[in-house]
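Chains shown are a subset, placed as in the full complex.
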Amino acid sequence: MTLRVAMIGYGFMGAAHSVGWRQAPHVFSLPDDIEMAVLVGRNAEAVADAAAQWGWAESATDWREVIARDDIDIVDIVTPGDSHAEIAIAALEAGKHVLCEKPLANTVEEAEAMADAAARAAARGVRSMVGFTYRRVPAVTFLRDLIAQGAVGRIAHVRAAYRQDWLVDPEMPLAWRLQKEHAGSGALGDIGAHIIDMTQFVTGLDVTAVSGVLDTIVKQRPLQGSGSGLSGTAADGVGEVTVDDVAIFTGRLSTGALVSFEATRFATGRKNDLSIEVSGDKGALRFDLEDLNTLWFYDRTAPETTQGFTRILVTEAQHPYVAAWWPAGHMLGYEHGFSHQVVDLVTAISEGADPHPSFAEGLSVQRVLAAVEESSQSDSGWVRVGAPVVAETSAG
Amino acid sequence: MTLRVAMIGYGFMGAAHSVGWRQAPHVFSLPDDIEMAVLVGRNAEAVADAAAQWGWAESATDWREVIARDDIDIVDIVTPGDSHAEIAIAALEAGKHVLCEKPLANTVEEAEAMADAAARAAARGVRSMVGFTYRRVPAVTFLRDLIAQGAVGRIAHVRAAYRQDWLVDPEMPLAWRLQKEHAGSGALGDIGAHIIDMTQFVTGLDVTAVSGVLDTIVKQRPLQGSGSGLSGTAADGVGEVTVDDVAIFTGRLSTGALVSFEATRFATGRKNDLSIEVSGDKGALRFDLEDLNTLWFYDRTAPETTQGFTRILVTEAQHPYVAAWWPAGHMLGYEHGFSHQVVDLVTAISEGADPHPSFAEGLSVQRVLAAVEESSQSDSGWVRVGAPVVAETSAG
C-alpha cells in the first residue's frame, strides 16, 4: 500500500524531514510506499514555494482541513512547540499516525494530554512517535545495543553535554527565540531535551530527580530594526533576554547513579557538540555528534596491557541502519537519522507495532525539563521528577 | 527547462549517483529541472528493479537506443571502466552531455580518444565531466581554495595516501576484481587514481614524472564455488591474484616538488582512508576522508607561540556548497559530493561553461597511472608522464 504524508510546518526541521521522506524509500526496502502528499503552512505563497523545492505534491494553508482528508495517512508535525499538542491530538483523533518533532510540547500539561491521546490512539492501531532523531544515528543506536548487551556492566555514572556557541557574541541582536513568551524555553528545552532523552534511551533508565541551575549570560541584547515583534523592548535600543542560555544540572537515575548534564549556547568553538559518556564497572562508551560516525568503547574485560578506548567506525554493514547505505568507511551525515526515522515509523505502522520514542517517552523528558526549572528556582535543591513539590533529598 | 538524464550502469556507483540526481534539485536552487528518465542495464529484470528502487522513471537494456533518443539530455556513465570509451564517445557524438565515472578509461589510448571527443563536443556546446567526486567534498574544495589564495605559500611537498583493508585476510576468496583480464588494474587504478587527481586538483600542478613499485602481497587466494568465471584457475582450489594490491610511488610536480603516494588495500584498520597533506613555506593543509567535515590548517604567519594545526569544521554557510544544507556543526557525509557534482554539472550546462574535471584532466590521471606501471616494470626508474619510454632521470 501507499502511505500518504502531510507535513505541517516548513522551517529548518521541515527541510530535514523532507530529506527523510524523500530518501528512505529509495535507499531502504520499505514495506509500504511513501507519497509526499501535502505541505501545510500559513503563508500560501511561501508554503507553495517550499513544497515545490522539497518535492511535496501539494501545499495547503489549513492543517485542520488536511487532517480531515481521507487520503492522508501520516501527519508529520514540525511546527514550533506551542502548537504541537493541538495538532497532534487532532490528528490522532482523526486516525492519522503522527510523527511529532521534539520537544513533545512546551509544558508538562500539554505533553500529558498528548501522551493520553497517543495511548488511546494506539488502542485503535494508530501510531505515534517523537522526533528525537539522534537516537537513530547508527553510532547512538549501537551504543544503546552495546549497553543492553552488558558491555559497560553496571552503570556508575553518565556525563552528557550539548554545547553550541551561537550566542557567544554579545552584539548578536535580540530574537524571538530569546524571549520566553515566544520561545517557551532556551538552551534547556531546545538542546537539553536531547541529552535527557539520549541518556534515558541509551541507559534504559529514568532520570528520577534533578538539581540544577539555569543562567542567562548575556541579559540584554541590541534590538535590530523596528517592528520586530519582540515584546517589552526598551526605548534605549536594547531588549531583555528572558530565556536561559546555559543549563547545568545533575540527575539521578533510577539505579541511583548520577548524571552530569550541561546544555549551553556559549561554548565558544563548539558548533553542535552533543556528547555523552557512560561509565560502568565493565567498560565505558562515549559518543560525540561532531564526529558522528565514531563510537569509543573501553572494554575493562580486555587484557590489562592493551586496554584503551577503541575508536569504532560505525560504518560496517552489521551496524544499525548501515547496510542500506555505503561500504565500510563511507561516512554518514546529519540527515541520515531522518531517513532512519521514516524507516522505523513506516515499519512499525506496517507491523502494527508501537515505534519509539513514544509520546510517553517525550512526556518523561518534559517532566525532567520542568523539574530542572523548578530546581533552579528553588536554590538548586533536588526535585523529584514528576512530583509537584520539592521532593525529599535523594542525595546527600 | 528540464534536463532528462539517462544513467548507464547500476552497481554501487549507480546508487550513489542516483542520490545525487534525486537530492540536488530539492536542496539546491538549480537553473534547470532534473528528470531521472532512464536507467540502463543489460539484465532487464534487474535494471527494472533498480530503477524502481532508486526512482528512475523507466529502464532499458540497450544503451545505444537510449543515446539515440531525442528526449535525453545527459548521459551518466557508471559502468565498469572498459566500456567508458565506447559509451561516452557515442553519447558525446549524439550531442548528449556526459558525466563519466572515474577512472576515465582503462587505458591511455581510450582516454585520449575520449578527451578528443570531449574537445570536439565542447566546440558544439556539449559538456563532459569525470566523476572524481571527492573534489566536491566541501573540505577538499575549500582546501583547494585556500591554496589558490596562497595559504600555504610555495609548495614544498605533498603526501597523499589512500588506504583500505579489505584484502587483509589471506583467506578472502579470489574475485574478478583481482584478475587483470577482468579488472584492468588493482589498487593503483581504483584508489591511486583518486589521490593523483586530488593532488593535481588542490595544488593546481601537474605530476610530471614518477618512480614507483606495484606489489601483490597475497598472490594466491582460495577459489569459492565452481563456475565462478575466473580465468586460469588452478586445479588445487587456489587461483592467482594478477593485479596489484599496493602501489607506492613518488611523483614530481611541475615545480619540482616531490609527492609521496601510497595506495593500498592492506592497511589493516583503515577502511576508506584517503589523506592528503600539502606543506609550503607559509603553511600546511591536511585532509582525511574518514573525518570528511574537517580540514586542518597550519598557518606559519600566525604569532609563533600560538601556531598549530587548526581543526576547521567545514560546515559554515560560507564554506563551499554548505549553505544549501544544514546549520554550522551539522555533518555532511559521503554521498553529498554526488549532489554537488550534479549542481556543478547542471550549472555549467546552463551557463554554457565547461565543468571540471574535464576529460583532459581524466586523461592526465590515466597517463600518471600508466607511468607508474611502467616505472614499476623498469626497476622503479623514473618515468616522465606522457612519454612512451623511460625518460631521462628527473631526480638524482
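A and B are the chain letters, set down in written order, and residue numbers restart from 1 in every chain.
Keep this in mind: contacts are C-beta pairs under 8 Å (C-beta built on N, C-alpha and C of every residue); 3 or more make two chains touch, one makes a residue touch a chain.
Everything numeric here is computed off the predicted structure, so don't read it as measured data.
The complex is a homo-oligomer: every protein chain shares one sequence, and counting across the whole structure file gives 4 copies, of which 2 are shown.
We adopt the following convention: only the chains that are shown with their structure count from here on.
Listed in rising order, the residues of subunit A touching subunit B in the complex are 12, 16, 18-19, 22-23, 26-27, 29, 53-55, 164, 166, 270-273, 289-293, 313, 315, 325-336.
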